[in-house]
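First, the structure itself, so that you have it in front of you.
A single protein chain has been removed from this complex, and every other one stays in its place.
Take a look at chain A:
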Amino acid sequence: MTATPLPEHPDFLWRTPEPRSSYDVVIVGAGGHGLATAYYLARNHGITNVAVLEKGWLAGGNMARNTTIIRSNYLWDESAAIYEHALGLWERLPEELDYDFLFSQRGVLNLAHTLQDVREGVRRVNANRLNGVDAHWLEPDEAAKVCPILNVSPRTRYPVLGATFQPRAGIAKHDHVAWALARRADEMGVDLIQGCEVTGFLKDGDRVVGVETSRGRILAGRVGLAVAGHSSVLAERAGVRLPVQSHPLQALVSELHEPVHPTVVMSNHVHVYVSQAHKGELVMGAGVDAYNGYGQRGSFHVIERQMAAAVELFPVFARAHVLRTWGGIVDVTPDASPIIGTTPVEDLYVNCGWGTGGFKATPAAGWTFAHTIATGEPHPLNAPFALGRFTTGALIDEHGAAAVAH
């Protein structure tokens, strides 16, 4: 593995327009999902009279805080379809956007430490293959060939009994992804408006007709929410209740090291996941904090446990220092699957509930959300992810394959 230099960050990738008084579509939230939605509204549907409103700065929410793992090895058909669509888009986006965001398909190992993990892993590999997703079951010695620093000794507390491997999985430079999408959306006429918080909704009966913002009223033909951890707080202001709970999720990085870690390793059971960033930091995450929270910081004992697991799995990490920790706020649904679709309020659409795993879905979330907003109907890929599933009971229970405890 050789270190690739990062692309330069140009000074101005998008305009800074004043908000106009009305748009065909207003997207709330300029994270990866909001930006991808705006991009595909313009590219796939020719809808360019669009504003993306962001209370902070562009892609400063979870988009700036995630650990950038991209994979599509989910269990159920509905999830495999949407995450694999995303992976296919990731594979062509750098060329399409003319921006090298260092999408690196270095593969992902999901470790098994118990007999139940092994059974779940083998089952998922088979399910993935039936869905056209690349997946392999590896014995411990094969996993160690993929990742030589991985400790597969049987003498650890929770020995590695095997792993699933998806070779096409990987990581990307998250900020650059956002900037790449923002530049193209802007070029096609989308107004990206930062420092503009949506505080309420303008309604005409059961229909939304605009938003109240910290910079005044903006009328809109249709409104799409893509505000991640704040979905329920904002939707409530439109009179819509969402089955999501917001939890702090944190991550951390070490100082820079020579390339030692060639893939992505995730462990549900001992709960740590690690990759090495292009620059050289070891990037690590764990599970959400158990409690609801909006404080954008996580509990110290979560870090303590994740470090203990990391050092046992990768003894070489014992010499690494933690450089920085941070937290984001993720919105978690009862079945660990997202909600993308219509709401009981006409012309108001919601994209939320991606929990700990929405970065990998960014292009497909944008693709399907744009389709739903443009046509008023779900795309076949997001139809199963409708709000109504909590009433019909047609849940898509991805807790096992979500890979981060929540």
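Throughout what follows, a residue touches a chain if its C-beta (ideal position, glycine included) is under 8 Å from a C-beta of that chain, and two chains touch if they have at least 3 such contacts; residues count from 1.
In this section, contacts and distances are computed from a predicted model.
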Undepicted complex member, UniProt protein name, chosen from "PTS mannose transporter subunit IID", "Sarcosine oxidase subunit delta", "4Fe-4S dicluster domain-containing protein" or "Xaa-Pro dipeptidase": "Sarcosine oxidase subunit delta"
Touch criterion as defined above, residue of A:H33, A:R124 or A:H174 at the omitted chain: A:H174
Full-complex contact with the absent chain, from A:H33, A:R65 or A:H261: A:R65
Per the touch definition above, residue among A:V244, A:A361 or A:A401 touching the missing chain: A:V244
Contact with the hidden chain (one of A:R15, A:R207 or A:R324): A:R324
Positions on chain A contacted by the hidden chain, ascending: 60-61, 64-68, 174-175, 232-233, 241-246, 251, 253, 277, 281, 283, 290-297, 299-301, 324-327, 334, 390-392
